[in-house]
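The other protein chains are all here in position, but one chain of the complex has been omitted.
The block that comes next holds chain A.
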Amino acid sequence: MALRTLLTRKTLTAAPLGVRCLQTVSLPDLPYDYGDLEPAISAEIMQLHHHKHHQTYITNYNKALEQLDGAIAKGDASTVVKLQSAIKFNGGGHVNHSIFWKNLAPVRQGGGEPPKGSLGWAVDNHFDSLEALIQKMNAEGAALQGSGWVWLGLDKEFKRLVVETTPNQDPLVTKGPNLVPLLGIDVWEHAYYLQYKNVRPDYLKNIWKVINWKYASEVYDRECL
């Protein structure tokens, strides 16, 4: 059931500072097989999405990190600044997709089951009902121009649930430093095009059948302690 992990670890040495260890990132395993989310999300999409798209973000993030490391060591401020967008794009892509895989689960593992406990209560309290929340997220996800994500987040400061969108691979925290992602739905075309083509609303309607509310509840409970 476990899928292969691609591990990369590198050790870099910077001369004036002795031995340094640059912690790069690696592709996380999916806790289910590529085909386990069908028919909501096809195996073909899951494989490309995880093995190609997410892996590419990781590869490019690690590369940018190495370059950043070198630029910092040399005191090359101009290069440090130049690398920021590559780090944001690719690092954000890695962060967001790592959350996304945990946001999904096969039906037999609880995918699609509505939230219970404190998160279930909070959803009803803030949005009137789960259906209303879903409708709101789907509307915002469908209206997003270009590429991005639609999020259910927790505002830690005000102890309040929020629905937000972010463009491209911007993580939720770019919309507010106190925002913790509970659920993210990828609305980049690569997330649905092979199966749903231009009909993003159908993808949004169907993905809820494999949304892993258990994970969202765990994060919510942990943050609300």
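Just so we're on the same page, contacts are C-beta pairs under 8 Å (C-beta built on N, C-alpha and C of every residue); 3 or more make two chains touch, one makes a residue touch a chain; residues count from 1.
Just so it is clear, contacts and distances are computed from a predicted model.
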{"item": "Listed names \"NADH-ubiquinone oxidoreductase chain 2\", \"superoxide dismutase\", \"propionyl-CoA carboxylase\" or \"AP complex subunit sigma\", matching UniProt entry of the absent chain", "value": "\"superoxide dismutase\""}
{"item": "Residue among A:59, A:79, A:98 or A:168 that touches the chain left out of view", "value": "A:168"}
{"item": "Of A:53, A:136, A:156 or A:214, the one touching the omitted chain in the full complex", "value": "A:53"}
{"item": "Identified contact with the non-displayed chain, of A:26, A:98 or A:147", "value": "A:147"}
{"item": "Hidden partner interface residues of chain A, rising order", "value": "48, 52-53, 56, 85, 89, 145-148, 167-169, 188-190, 193-194, 197-198"}
